[in-house]
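A single protein chain has been omitted from the complex, and every remaining protein chain is retained in its original position.
Going by the order they are written in, the chains are A and B; count residues from 1 in each one.
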Amino acid sequence: MFSRTPRPATRRLPIPAWVLRAIASRRGRLGLAVGAAALLVIPFVASSYELDLANQVLLASVGALALMLLTGFAGQISLGHAGLMAAGAFTVGIAYKEFGAPFWVALPASAVLGAMLGLIFGLPSVRLRGLYLAVSTLALHFVVIYLCGEYETNRAMSSAIMVNAPVVFGHQIYGDRIWYFLLLAAVVVTLILCANLLRSRTGRAWGAIRTNETVAAAMGINVPRYKLLAFVISATVTTVSGALFAYQRGFVSVDAFSFYLTIQYVAMIIIGGMPSLAGALLGATFIVLLPHAIQGVLLPMLGADNPGSAFAAIYAAFGAVMIFFLMFEPRGLLGAWRRIQRRLRFKRVPLGEVSE
Amino acid sequence: MTAADGQALLHVDGLGVAYQRSIIGVQDVSLRVPAHGIVALLGSNGAGKTTTLRAISGFLGLDNARVVAGSVTFKGRRIENLSPHQTARRGIAIVPEREKIFPNLSVADNLTVVAPAGVRGAERNGLTELVYHYFPRLAEHRRRAAGLLSGGERQMLAIGSALVCKPDLLMIDELSLGLAPIVVDELCGRLLEVCRELGLAVLVVEQSAAVALRFADHGYVLENGQVAFSGSSRELSRDVRVQESYLGASGGGRRKYGDVVEERLARGNSHA
Partner (left out) sequence: MQLLVNIVVLTATYALISCGYVLIYRVSRVLNLAHGALMMLGAYLLLSTALVFHGNPVLSLLMAAALSLVVGILVYVFLMHRMTGQSVLAAVLATIALSIMLRGGIALVWSAQSRQPIQHLGVSNPTIAILGAAHTSACSLLLVAVAGVVYALLFLFMRFSRWGLRMRAVGQAPLLAAQRGISIHGIYALAWALSAFTGAAAGVLLSLNSGLDSTMALVGLQAFPAALVGGLDSLGGALAGSLIVAVTEVLLIHYVDPLLSSAAPFLVLIVMLVIRPWGLFGTQEQLDRV
């Protein structure tokens, strides 16, 4: 269920099975090389609009991976995602505004805050499940947003907090291209971290907890500990992604972190397909690109051209797409992909196999 | 020898049920329930009794199970894979093992809420009075919340609410489970009265063969999802194999558990 193929103990590197299979064949190696090259070349061939989109996708991927760990793999529902990102962003903002703290202080500070917040957000999960857990995380989200709003109103005169570009080893990180590589590195690091976790005892514990908590506890797994661990790790990554968000945009404002943002991330992991790291990436890409696709396609159809209508149309279409997936494709894009794969391979599958 | 055939009320023919498309619940089960009388479905845990009941009443979908073979015919029409709502309207009422009453409604409300649509006030009162007639203890607790009743009273209320629906077939899952013997005796007595006076057909699933064979007319014994024995209750009580496996009689000697298992397996292998 959380491990599709039995993993030989000798494989210690966190490389997914499909990559290994690809490396084994010549066509696969070529495909991988082309893919990697494409990723590296994008900043030099894409227009600035496309590059900005790519950066958004990468940034969203980090947050989506974090949420996928928590909800997709550990089975803990959380609706507080935007609040955590806001916490990360505001840590950076406050650190810069009040203390002039540099990048290499503010970023770890946001990670530490993220860990602490993860503990707080995760405490209800020890006693609550499902709907009530979701509601508690939602409530905490609103509290965090309130605190950030307080700060912004009182200390920043209700306007956004400007943040200078981060300086790493004497170089200023400014401009879409550099940010692309930084964010790409962030995604890769997060992927490796997640893959490692999932292969470890922690990942197995999470899988057991997600399947059936009572049975997991009966098997001797310390359920509260692993739940809290999931929250803490996920929250840390999320706050860091919020911090990166603040640095990349250059300013911090509480308006960017609404409940709608949380829902966008939830949609990412659902539409991508739970539980799956690739699903998180797929979902992030889909959700980030969706508004632009709608703007390009739907609006000319509707004849709506003012920005208010544009936003409303995007909003409405997002809701509709999410409903579509919830009703008809609960396993997400990845689930649909696997179903198609199975259909294509149908003739080779022996008849005795249990489907689904 | 099975119950008189011809136009039995309920025919189950060669029923096969699979869970999640792969795990067989019951296989090739056939039974007949006549229009009047009590039929018992016996067997130990996991033999397939509840699965069979669910196949008849339409509750299979909950456990991701389906009828994959055979048929269930009620009053001449096939009813397998219908929803609970539809089987209820055809005249089958089931008293389930667990969720059998509405705990936060009063006893009286439990009886009035289930009256079929189109039943007017006077007829509805008549039906509830009928239930109170057979189960006077319920009348005493008319206003009490049903969740506060004792186990035996709950079972009575559950049977009563099934009766209000004016069924032709009443099915009871685990009649005596969790109840003291004296309560079970009372229940069985009432059930016999109800069955005789209202002319119902009753299909009772029972783990305790001794209880069931006392008041049922005919019985079927399920083992491992298949019918192992069937016959009138007198025949079954006298059957040595039934006695040894289900009625606790062992002809003087003690049998080891291993022997019982071996014998059952042998019997299972001889079933084609």
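Here are some notes:
We adopt the following convention: contacts are C-beta pairs under 8 Å (C-beta built on N, C-alpha and C of every residue); 3 or more make two chains touch, one makes a residue touch a chain.
Only a predicted model underlies this, so the values are computations on that prediction, with no experimental measurement involved.
Hidden chain, full complex: it touches shown chains A, B. When the whole complex is considered, the residue among A:Ile23, A:Val215, A:Ile323 or A:Ile340 that touches the unshown chain is A:Ile323. Residue-wise, the contact with the chain that is not shown comes from B:Phe102, picked out of B:Tyr19, B:Phe102 or B:Tyr134. From the options B:Phe59, B:Phe215 or B:Phe229, the residue with contact to the unseen chain in the full assembly is B:Phe59. Against the chain not shown here, subunit A presents residues 77, 124, 127-132, 134-136, 138-140, 142-143, 145-146, 149-150, 153, 259-260, 263, 266-267, 270, 302, 304, 308-309, 311-320, 322-323, 326-327, 330.
The chain not displayed touches subunit B at residues 57, 59, 62, 83-85, 87-89, 93-94, 96, 99-105, 109, 112-114, 116-117, 161-162, 165.
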